[in-house]
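Note that one protein chain of the assembly has been removed; the remaining protein chains are unaltered in position.
What follows is subunit A.
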Amino acid sequence: MSPIYVHTVKSRVADIIIWVLLLAFTLSCLIPLVNLVAISFSDNAAASANLVSIFPVNPTFSSYEKLLSDTQFWRSFMISVERVVLGLIVNVGLMILTAYPLSKSSRQFRGQKIYMNLVIFAMLFSGGLIPTFMVVKELHLLDSIWALILPGAVPIGNVILLMNAFRAVPKSLEEAAKIDGASQWRILGRIYLPVVLPTLATVTLFTIVGHWNDYFGALVYINKAANYPLQTYIQQLSVEVQNITDPEKLMELAKISDKTLNAAKIVVSTLPLLLIYPFMQKYFVSGIVVGSVKE
């Protein structure tokens, strides 16, 4: 893996160039986020005048104090938390139950082919936004948190990822358990699930991020802004821009918006993701590689 280098002057120069480029890439990802944090701790005048770079100017907690008393923000925050918890239970439960029988050969499970084709058909083809919206409406789910969870209850991409993990489990484990008279439910719970834990962790984390980050579902299915989850609430902060047809207005709007408070909102809404990020990093790398480089 490690190429052997002769340390010539040329190689040194190449090293410097490589480090500079890598640093540029890394900083490009880091600075905008640090800048956001810095703005959230600066005073509004400095932020509006674009004086804040990576350190707060006239450091203050005032935007966070303002944020603490913003009831709609926290209401939306809690709606998002509720959604992640409910979504996680529904999605991961259905993922496991759907992926396991699909991972069996059609010899072991006679209906496997039919089910598999149905699942793939559902993955490839969809009625689209409007017909789905009408079904949700007919079921009287509009304005309910379930409208954000049930239409995507079976995440097919993740089902396939998990199915491949189940398939990689040695058959001998199952056969041994069968001789002891274990049922398929038991075999799934006691043998298969512990073995595929890393993949399960990956899809679980994807699910959390997916639910936390989704703003669009609520835009379509929730009418009352008071019931918006956090991302939709945040999305609405910048939405005024979308209807503007006059360049001057666009500039004006940028000036009057409460930059520091908005920055604080974004920082707080991102914190939960940052908290699970270290765990995610451990798993998503293996998840991607398992999912995409199948030998």
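Definition applied: a residue touches a chain if its C-beta (ideal position, glycine included) is under 8 Å from a C-beta of that chain, and two chains touch if they have at least 3 such contacts; residues count from 1.
Methods note: contacts and distances are computed from a predicted model.
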UniProt protein name of the chain not shown, from "Protein lplB", "Heme ABC exporter ATP-binding protein CcmA", "Probable sorbitol/mannitol transport inner membrane protein" or "ABC branched-chain amino acid transporter permease component": "Protein lplB"
In the full complex, which of A:L129, A:A168, A:L197 or A:A226 touches the chain missing from this view? A:L129
From the list A:L22, A:A45, A:L68 or A:L197, pick the residue that touches the absent chain. A:L22
Listed in rising order, the subunit A residues that touch the chain left out are 1-6, 10-11, 14-15, 18-19, 21-22, 25-26, 28-30, 32-33, 35-36, 39, 50, 53, 94, 97-98, 100-102, 104, 108-112, 115, 118-120, 122-136, 139, 150-154, 159-160, 178, 183-185, 188, 209, 213-216, 220, 231-232, 234-235, 237-238, 241-245, 247, 250-251, 254, 259, 262-263, 266, 269-270, 273, 277, 280-281, 284-285, 288-289, 292-294
